[in-house]
Structure formats: structure tokens, C-alpha cells
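Before I ask anything, let me first share the structure, which is written out below as C-alpha cells.
The complex is shown incomplete by one protein chain, all other protein chains being positioned as in the whole.
Chains here go by letter, A and B, matching the order in which they are written, and residues are numbered from 1 within each.
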Amino acid sequence: MPDYQLTTSPSLRKRHAKEARFKWYGRIAIGLSLGFLVFMFLAIILRGAGAFSQTKIYLDVQFDEQIIDPTGARNPQDLARANTKPLLTQSLSIIFPDVTQRKDKQRLYKLISSGAVYELADQIQGHPEWIGTSRHIWVTASADVDLYMKGKIDTSLDENLRKLKDRDVVWVDTLKAEGKIKKTFNTAFFTNGDSREPEMAGILGATLGTFFSLLVCFAIAFPLGILTAVYLEEYAKKSWLTNLIEININNLAAVPSIVFGLLGLSIFLGVFHLPRSTPLVGGMVLALMTLPTIIIAARASLRSVPNTIRDAALGLGASKTQTTFHHVVPLAAPGMLTGTILGMAQALGETAPLLMIGMVAFIVDIPGSVTDVATSLPVQIFLWADSPEKGFVERTSAAIIVLLVFLVLMNLLAVFLRKKLERRW
Amino acid sequence: MDSTEVTKKQPVMSTSIMSAKNVDVFYGKKQAIKNVSLEIPENQITALIGPSGCGKSTFLRCFNRMNDTIQTCKVTGDIRFAGQDIYNPKVDVVALRARIGMVFQKANPFPKSIFENVAYGPRIHGLAKSKAELEHMVIASLKSAGLYNEVSDRLHESGTSLSGGQQQRLCIARAIAVQPQVILMDEPCSALDPIATAIVEELMESMKENFTIVIVTHSMQQAARISQKTAFFHLGELVEFGDTKAIFTNPNDQRTQNYISGRIG
Partner (left out) sequence: MSTLPKPPLDLTLRHARARTQIIEFLIQLVLILCSLVAILTTLGIVLSLAFEAFRFFEKIPIGDFIFGLEWSPQTAIRADQVGSSGAFGVIPLLTGTLLISFIAMAVATPLGLLSAVYLAEYARPKTRAVIKPLLELLAGIPTVVYGFFAALVVAPILRGTGASVGFEISSESALAAGLVMGIMLVPFVSSLSDDAINAVPQALRDASLGMGATHAETVQKVVLPAATPGIVSSLLLAMSRAIGETMIVVMAAGLAAKLSLNPLDAVTTMTVQIVTLLTGDQEFDSAKTLAAFAIALFLFILTLGLNIIALKIVDSYRKKYA
């Protein structure tokens, strides 16, 4: 008797249940991966958001000429090196007159960042007319005070377990009650170089280091990548040489990045004696790393230009080179550019090879050219992540946020260019 | 099965196992099948013919709802199998396709052994209760497909190592193994040489004892050779449907006349 039943039988129900389960495994896998992504972003943003504000203390500073510029010469270099510490301690003593013991005073002065003296000296250099007057200015507070103001220090904890002692808390609360302490936008984070003090540390040095490295990387990798792609796609005939080049490109794309760092260390530094720790060498290493990415993207882009264009140009009597560079390359340019930007984005986040060529030092100065010693944004993140001071945790997260913003911008630019310029044949 | 007496004047009669009524098929906004109605007689071979792009394959794929796999495809109308509306929401397509098997234009054996190819259907549907029974089913199916003698000594070699004609018969054996009532064949011989085609045609002839076959073919000669009923499609419409002999000797419609005499195609 033939079976004509078309509705779901019990055994079929089991099979359908299996199917539903299988589908859910896929959803769960995607959910877990993306959930992790969201969790990571949230954790970093929550930790890093605090770094964009900085606690400052309002002080009435007497710009005593005797202390700042006893000669009265107003020499800018001397002003920048002026001893401003007494000015700050005096001002604090005005607010807390009853702190008289030497030891207590020293604790009191620790409310202010140890970097505040340099900030003040810079301000005096910019405003020599302040000397001899008295002004109210906002001065950067120490990292511990900053953490306390941001609610990141648990004062119910035993005093010995935290850096900010009960007395410090009382002082800060007094300042708070008098409106002499507040959180402001942390411009120093964007205008300072690295520092041992979390409250003084900024990312400008690292960002410029990254910028110069990428500049060098682009200047090398872009022309090299594009010309290699042009050769392989437009000129080269199949031969052992082109075969070798292709195998090389494919394998280079998968070589661990740290190996490129070692290449830079032994060849660029060891053999050519290029300056260590500089964006020049960093950029060269990154260029070799991103080269495969750019070549592969540029080739795909050249391949998408239809042969009719080449035939048309050749048919008009253009030479191979004229055809290629007047017609084919301009048409492939948007794709090449997007590929290059994506390669640069990859180079932007690269850390390991830069460690190998010494871009990992503690560098306070802001680099001004590709041959100045520098670090880079991801390396700065690595360095700060390694610092024991609690204040660096939020700096690290904030630097990551900045890095991710740069990455997103570059990717958006690539997407935009692709949408805007790329032609569909 | 109740057999009807066949008189000389009456056309070949048989119970219909599948029927289509007012079927429309759309791909997005484009209509591929326009208001087609026909009946598929049981244990006979029905051929769907027509010029390429006329919608005959699309129509065939409505019978086991293979069109469901194409997202833009929409089927309306009434298609029945043994009296049940196969587009009824209660119908389980898995059960439907177990009853209505399919053989495709290009032989598509799985990249597995010959044995595993045929055993696949019985396995997923849990048809065999023991290993021995499964083996028996595989061999019986291969025999029904006329392939057993050629492959009996290499059942565990890859199905893709067979010749084109053998691959197609392997696919037929694979379909038979599920023990469906109806087998849909979508131009099963179009990729085969004439000798392999002849073998497959012979096979179909023997299969109709146990199965109802609906075949789409671009070859009018093939339709004439093997089928009892023929449906002629043109631009998504069913132009003419009837006994094969009648269609080929005395078509009612001018378009059918033109097609079989080679003026459309």
C-alpha cells in the first residue's frame, strides 16, 4: 500500500527539531562572537571615558618676580625653566593655613600633579606680563585626586590599602565644598607626549609617531604595490619569475608580523644603520608588511577593468605603456586606493614589529619628523597597559578609543571611496 | 488501482495521481507560468515539452516544491498529490519530497561512494532497520536503475568516477531508493550521448510499472518515444495537453503544429 501522507510524522518532527537546533547553533555562534565584540567595546569605553576629563584645582597664584625671574631679564628660555614649585605650595598654604607640619605640607602638595610646575612655567613663558601680579588659575591635580573625583577610589576601604589617605580625602572634600576643584575636558591628553605621571600623559607624541610611520609606509608601499600589481597584471607573461613573485606575495601575507620586525632589526638597523626607534624604520617595516595587501587589492582592481578599454587604446595606436598608464590605471585607481587605505588601517594597528625596532622606549618629546625617535599609538597602548599606576588604566582605554576611531574613519573613507568612485562594469 | 477499460475511440485513461489547477508562478514581478491546469496520470510517463524558456522546468519544480529554495519565486493556484493540496501549510515539504523524487538535468552525484549515494535517502528517512536491509535496498535500487551489473564490484568507489550516463542512472537509483510515488525528471538526458540516452529511456519505460514519471525534455523525439501524455508549453502557457500520439499526429493548436514541425524552437 503506497504511502501518500504529506503531513509531519513523529519521526519527521524529530528531524525538524534537529534542524531548528542546528539553526540555533549558528545563531548562538554569531551571537557569542558579536556579544564578545560588544562586551569588549563597552568595557573599554566605560574604562576609557573618564580619561577625557581631568581634575583641576583652582589656585590663587602669586607670580613673585623674586622666585620666577630674579634677574628681571625676562629671557624666555629662563622663564620656561623657572622654579614654580614655591608658587604652587604658597597658594595651597593660603587655602589650608592650618597645615603647618612639614610632613603634612608635603602630603598636601601631593594633591597637585608633579607635572603642574612645568605647566605653570610654560604659562609664564607665554604670559611674562603675569610676573609680579597675582592670578587665579586652574592647576592639574594628581592622578589619585583625579581618580577620587571620578569615584574610582573606594574611601570605605582601609586607608592602608589605598594611595589617597583619609586626610587627603578631607582636603579634597574641602576644596570641593569651596568650588575650588572641578573636572574639565582633558586637553592635555591630546596635546602632551608621554609622561610617568598619568595625569600628564598624552597621546600627541604617539599619534604623530604613528602619523609619520604611516606617511613613510604609504610613500613606499603605495607606489611599490601599485607598480608590482601593474607589472603582474598588465605586462608579465607567465614565467618562473612571475610564479615566484606570486608565491612570495601570497606567503608574505601570512608571515607573522613580528618576523617583519626582526627583518627591520637586522637589515635596516643592523646592516644599513638607519636611526633606531624612528618612524622612518617603523614605516619601512610596515610598508613591507602591507605590500601584499595592496598588491592583491590593486591586482583585483586592474583585473576588473574590461579588456575592451585596452583594445580601444591599443587600436588607436597607443603603446602598451600609454594604454596602461593613460587608460587602465586611472580606471583602476579607486579600487587601488581603497585597498591601500585598508592596508594602512592594518598598519595603523600593528604593534609587534615596532617593538622589535625600538619604537617602544619612553619618549616624552613630540616627534617633528620621520627621523626623530618616537613611539606609536598602539605601542603607547602597550606601554601604558604595562604601567602599574592605576591612573594609566583609563588612559590606556582612552588611547584605544582614539585608535579605534582612527580605524573606523579609515574604513569609512575606504567604503565611501568605493561607493563614490568605483565603477561597475 | 482500478483499471479502466480502454476502447479504441477513448483516449488512454488512468487515475490521476497529481493535478494542477490554475497555477501561476512568479519570479519577483516576472510571471513565468500563466494559469496552467493539467492532470498527471498514475504509472505513466508524462512529458512536458516546449522551446527553452517556456517555463516547463519551472512548472516541474512546483510538483515537489523545489521552487521554495528560490526566495523570489512565488507559486499560486492549486497543486494536488493524491488529493492533498501540496501548498497547504500543514504539508511538510520533507515528506512531500520523499514521495515525489527528482532527477536533475546534470547528473549530480554526491562526492561520496556509489553505495553511499544510494544509501543516502534510506538513511535520512530511516527506511532501513538494519545494515543488511540497507544493503539490500541499495542493491535493489541499483538493479532497478540497471546499474548494478556495471558497478557491483566497485560499490565503494566514488560516484563521480562513473561515466556521464552511469552517473545519471546512479542519480535515478538514488531517487528510487527513497521509494517515491512520483519521479520528476528535468531534462535527464540532455547531457548524455545517444547511447546513454537510449539506456536511460529504456530504464524509464521499465520504471513506469512502479512509478509515475513526469519528464521535461527539449527533445520532441524523446517525448514521442517514451511518453503516454504530452504537455506543450509556450511562453509560460500550457498550449496543449493530451495523449502523446494525438499531440504529435494531430495537434489542435497552430503553435504546437509549428513547434513539432520545427518552426518555433
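Everything that follows uses one rule, which is that contacts are C-beta pairs under 8 Å (C-beta built on N, C-alpha and C of every residue); 3 or more make two chains touch, one makes a residue touch a chain.
All of these numbers come straight from a predicted model, not from anything done at the bench.
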Among A:167, A:320 or A:419, which residue is in touch with the absent chain? A:320
Hidden partner chain, touching residue among A:174, A:250 or A:369: A:250
Contact with the hidden chain (one of B:80, B:97 or B:218): B:97
Can you say which of B:108, B:190 or B:210 touches the chain missing from this structure? B:108
Touching residues (missing chain, whole complex) on chain A: 15-16, 18-19, 22-23, 25-30, 32-34, 36-37, 40, 43-44, 47, 223-224, 227-228, 230-232, 235-236, 242, 244-245, 248-252, 254-260, 262-263, 265-267, 270, 288, 291-292, 295, 319-321, 345-346, 348-352, 355-356, 360, 378-379, 381-382, 385-386, 393, 396-397, 400, 403-404, 407, 411
Missing-chain contacts mapped onto chain B: 64, 66, 69, 71, 94-99, 101-102, 104, 106, 108-112, 120-121, 124-125, 171, 174-175, 178
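As a convention for this text, only the chains that are shown with their structure count from here on.
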Within their complex, state which residues of chain A touch chain B. 2-9, 11-12, 15-16
Chain B contacts chain A in the complex at 81-84, 86, 90-92, 94-96, 99, 124, 126, 181
